Structure formats: structure tokens, C-alpha cells
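Could you have a look at this structure, given as C-alpha cells, before my questions?
Missing here: one protein chain of the complex. Every other protein chain is in place.
And then chain A:
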Amino acid sequence: MAQAISPPPEVVREDGPARGDSTDAAGLGRVRAAVFVAPALLLIAVFLVFPALWVLYLGLTNYRLTGVAAAEPQFVGLDNFIAAVTTPAFWNSTWLTVEFVLGSAVIGQAVLGFTIAWLMRDRRGTLKRAVEGLVILAWILPSAIVAFLWVALLDRDSGTLNAMLGIPGFAWLLDHPMLSIIIFNVWRGTAFSMMLYGAALGNVPPSHLESARLAGASSWQQLRDVVFPHIRGHILTNLLLISLWTFNDFGPFLLTAGGPDGRSEVLAVHVYKVALQAGELGHGAAVSTVILLINLVVAVFYLRLLRSKK
């Protein structure tokens, strides 16, 4: 009780040494701070770090989904990696993925997203809200629903598109599988680019655009001389993100299941087929590791561009 009556000296005496030990702003000290962070670190370790390391390990074994190798996997060294990169299907998938990324992300989403953001930049009201609402809707719908919508749209016999074009029986997903999934992914993912560019365009000083207009610059010249230099960082960040997302996207499987005959089997689908359909988990893990390396190369490429400030 006597202590409670005179709190100020008590506080100083208790906190003095603790403050001296810790250099952090909260004054917790290393041990107590670690306790606070531990739950989050544990979750990250269990669900992120461990699976990643596990994949690296699996890639070096002949682990299978079923059978003897599932019970007693053997260490096989780099066999899986050699097998992975010597399989023609792998290279087929790689090129399809590059096509998919360039067509649907770099060209499709980025260009379309920028175009919409640019056209809507000065608009207010119903039209802008309607356009943005529709584009964002395509982005936030669950994949299962989206896949069903597109199957219904592109169906050979009773699809909406064929009915509108008056060409019943045209098999979009069989005759043009890559085109189908590229357009599908553009539709699906443009919202992100549109929103990012919309925010970026808000940072372009109006006086710079007006200055160019007074000099007589055309719309294209205004874009080239004012807008693009200003939002260069945003463009590269956007391309980095959508390239990686598209590279690893499993969405195409929902439309074409990689078919027909592997003609839309992008790498994400390839891994699924190798690891889960064929059951060769070791082989699939090796392919996953290669995909990871490709992703790293792509990321480093964009980050280099970002850092080389012109």
C-alpha cells in the first residue's frame, strides 16, 4: 500500500534499467519482442518456409503419390531436374506460358488497363462508375463462377458467343485454346492494371500536360513526353506483378484443362498434370523449382529496370 501511494519514484526505478537495455521504440527488449512476433513467425515457417524447403527436397527424390515410392522415397539426385528439362512437354509448356504472359498480361492487361484508366481520368459520375464496376467485378468473382461463365460463353453448341455471332458448332476452346485463355485472362485481370494506372495518372501534374498541350503536342506526344516518364515506376511495378501472377496462374486449367493435346498446357497446368494426375511428385517438385527460378529471373529483370533510374 505504501508503494501505491508514491508511484512516481517506483516507475522510474522499475523502468530505468529495462530502458537502458533495449534500443527499440516500444522499450520491450529482445526477449519480450520476440514473444510478440513468434506466433506470426511460426505460421510463416509452417505454411511458407517448410513447404518451400519440402519442395526442394522432394525434387531430389523419386517420391510418388502412390505405390512403393510413396512409402519409401529414394534419393535420386538431379535425375528429376534432368528429366524435367529434357521432356518436350516441359518446353512446350514454357513457350505457351511465355505466350500467355506476353499476350494476356504484358500486352493485354497492361495496355487495356492503361487505356481504360487514361480514358476515364477526367470523367466523373455514372459512366466511370459503371465501367470501373464491371472491370473490377471480373476481378473479384470467384474462379469457379468465372470458369462456369466462360464455359457457358464459349460452349460449342449452346454457347452465348456462337449464338451472337451466328456460328453454331464453332469450338473456340478446341480450335483456339491459347487465344481463348489469353482473352479470358485479359478480361479476368485487367482491373488491377486499371486501378494502379488510375492512381498513377492522378499523380501526373496537370500543368505538365497543359504545358505540352500549349506547345501543340498531340495526345500521343503528351503520353510519350509527360505521362510515361512520370509513371515509369508504376508501369514497371505493374508489369512485374502481373507477369509473375500470370506466369503462375492456374486459371486456364478451368477452361481447357491444358488441352487439346497439350496446346494450352501452361507451366502451372503442366506441374499439376505431372505431380498430381501422373502422381510423380518428385518430378513435379523439380518442375516447380525450375518455375521458381524462371520467376526469379523475371523479377530480377524488372527490378534492374526499375533501379536504373533514367
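Following the convention adopted for this analysis, contacts are C-beta pairs under 8 Å (C-beta built on N, C-alpha and C of every residue); 3 or more make two chains touch, one makes a residue touch a chain; residues count from 1.
FYI, contacts and distances are computed from a predicted model.
One chain of the complex is hidden; its UniProt record names it "ABC transporter ATP-binding protein", one of "RNA polymerase sigma factor SigX", "ABC transporter ATP-binding protein", "TIGR02186 family protein" or "Phenylacetate-CoA oxygenase subunit PaaC".
Considering the whole complex, the residue from A:P51, A:P168 or A:P229 that touches the absent chain is A:P229. From the options A:A217, A:L240 or A:A257, the residue with contact to the unseen chain in the full assembly is A:A217.
In the complete assembly, the contact with the undisplayed chain comes from A:P205, out of A:G27, A:P168 or A:P205.
Mapped onto chain A, contacts with the missing chain fall at residues 205, 207-208, 210-217, 221, 225-226, 229-230, 310.
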